[in-house]
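A selection of the complex's chains, in situ.
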Amino acid sequence: MTIASIDEPLPAIEEPPRSGWHYRHLLDVDVLTWPDIELVLRTADAMTEVLGRPIAKVPALRGTNVTILFYEASTRTRVSFEVAAKNLAADVVNIAAATSSVTKGESLVDTVRTVEALGADVLVIRHPVSGAPYLAAETFGGSVLNGGDGWHGHPTQALLDLYTLRQRLPGGSVEGRKVVILGDLLHSRVARSNVWSLTAAGADLWLCGPPTLLRGFDAWADAGAAGRRFTVTSDVTAALRDADAVMALRIQRERMAAGLLPSLREYAARYGLTADRLKLAKPDALVLHPGPINEGVEIAPDVAAGDRSVITDQVANGVAIRMALLYLLAGAREDAVA
Amino acid sequence: MTIASIDEPLPAIEEPPRSGWHYRHLLDVDVLTWPDIELVLRTADAMTEVLGRPIAKVPALRGTNVTILFYEASTRTRVSFEVAAKNLAADVVNIAAATSSVTKGESLVDTVRTVEALGADVLVIRHPVSGAPYLAAETFGGSVLNGGDGWHGHPTQALLDLYTLRQRLPGGSVEGRKVVILGDLLHSRVARSNVWSLTAAGADLWLCGPPTLLRGFDAWADAGAAGRRFTVTSDVTAALRDADAVMALRIQRERMAAGLLPSLREYAARYGLTADRLKLAKPDALVLHPGPINEGVEIAPDVAAGDRSVITDQVANGVAIRMALLYLLAGAREDAVA
């Protein structure tokens, strides 16, 4: 860290090119073509360079109001967006829905109209109902960025996962690599978004979990829509064998009440990512987890903190990916105005 | 939105004149003369111009600490003050009383002393007890801005309502215009502040609601103190006939428990602002609501979202009005020091 003793202007960003980006919102990754995704990842490379500077800030979004409207508790995603926006010199407004008057029965559309009238240029929204960001985007005059909606999607997480895989896999590509997503697929917006981006990247994608937590993915895999191909199985040995990367998903205690899981202990015994089980994968296989971790349930502590784990890289890359997306969306709004 | 690629200084504000403003606090609108009010509205015009810029910020309050101390949940008012302060380059501290140690039994006076010692120059306070901001102003060395106190007053709301009416009424004046406030007057700090400012502006003001929710306003109207004249009635037809503007007030569900209202359904049927009922007013009558809205109770969804509705303008103008007040109060403190 460098102590600036005078108030110098922030150094100009060498603006990465934004030509080719023409989305005002980012609601999920399913609409992104492979060139779109590559543009995001290249822009994130530029942001990673900024993050390595003594003063990790650029003035690219100066005067832009980024409002972070979260209807679900979250630390890492909320702070990641906040830090990303501040690193671009944007002004950030946080609204936690549980403690605000949005609980007074105001409709989502009214809230979105109000947030816009209050000056928001970008709305980052997390909502327990699948599709809520789409409804917001119909009303909002600026850009909507989906920070996670119900079981549906979590596009920034999928993009940071892909970015992390490319950064850490030998050769820098996911193409042809065996990537396993292990755990509670049914309730996972992370998994659903990752299916789109990892298949687009050409991964040999495997989804593995208890049969009760795989519902719906079979039909999706069979359909193989638009060339998306992935394997769905409850056979954890088959899934992990020779894998290049394994992403464990969080198991939520609430799921047992619904009769979907017998017990956390049994889940851990049969599907938990332990050091023993990881031996099935390639020797240098990467370990991912979207966090927060239930240590000893879906992942063993020594695996989560081990030398194959890229969990902390995922968090750091999340800031770069969100900076990239805020930057690209701002350009799209500017073009719309011009 | 414009992407600033270098960190240019914010453009100087052409400082609107502040001569004639000599209030250190703004606790209610009752003390304001008509020239005072006009100064606020003219200053808000200058701030509206700032809000229209690509970078909607000016450095007028740089180095000023604005502390927002809210003892009641609120999204729109809290965020409006926060955005207004940040647009003037102030530093903002948010304190939500429910989650802070003010709930440990510390007295309001102690809290105000502490907030001042922590560096607050301006204290924006919302409190469930009428008069609390007056108590705060007796102790606080900077400026106190009332963000709503009990049933008593909400001066920034009244000023933004007046600003919106003048902006949208033909001729740009409220003088002689029939303005109706419809709903739960009894519990409404918005209504009480509006009585002062709308009568000062020369409006033909009508207050209408169920008799149980009009208590106290009759006596006030009869007194006609200081030339304030307004009509109080439960006859919604008489109130709405040929109105130029109708402001519906939020009905709170808690009121029914107190026996003041039979049911929300009955309230909606007899006093709700529906499209049919609005036909009694002038063809281009404006519709206002301080928010948040209970759609289908005090206002029908098609009216709230209709082309006469200026509800979103109210929210946007709230930022301009609050910027104007923060700016004027800062000048008054500066004069006191000089």
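Points worth noting:
Every chain is named by a letter (A and B) in the order it is written, and numbering of its residues begins at 1.
The working rule: a contact is a pair of C-beta atoms (placed from the backbone, for glycine too) under 8 Å apart; a residue touches a chain by one contact, two chains touch by 3 or more.
Not measured: the values here are computed from a predicted model.
In this structure file the homo-oligomer totals 3 copies of one chain sequence, with 2 depicted.
By our rule, only the chains that are shown with their structure count from here on.
Computed centre separation for the pair subunit A/subunit B is 39 angstrom, with centres defined by C-alpha atoms.
On the subunit A side of its complex with subunit B, the touching residues are 9-10, 12-13, 15, 59-65, 67, 89, 91, 93, 95, 99-107, 110-111, 113-119, 121, 330-331, 333-334, 337.
Listing the residues of subunit B that touch subunit A in their complex gives 1-8, 51, 54-57, 73-76, 79-80, 82-83, 86-87, 96, 98-99, 291-295, 304, 312-313, 315-316, 318-319.
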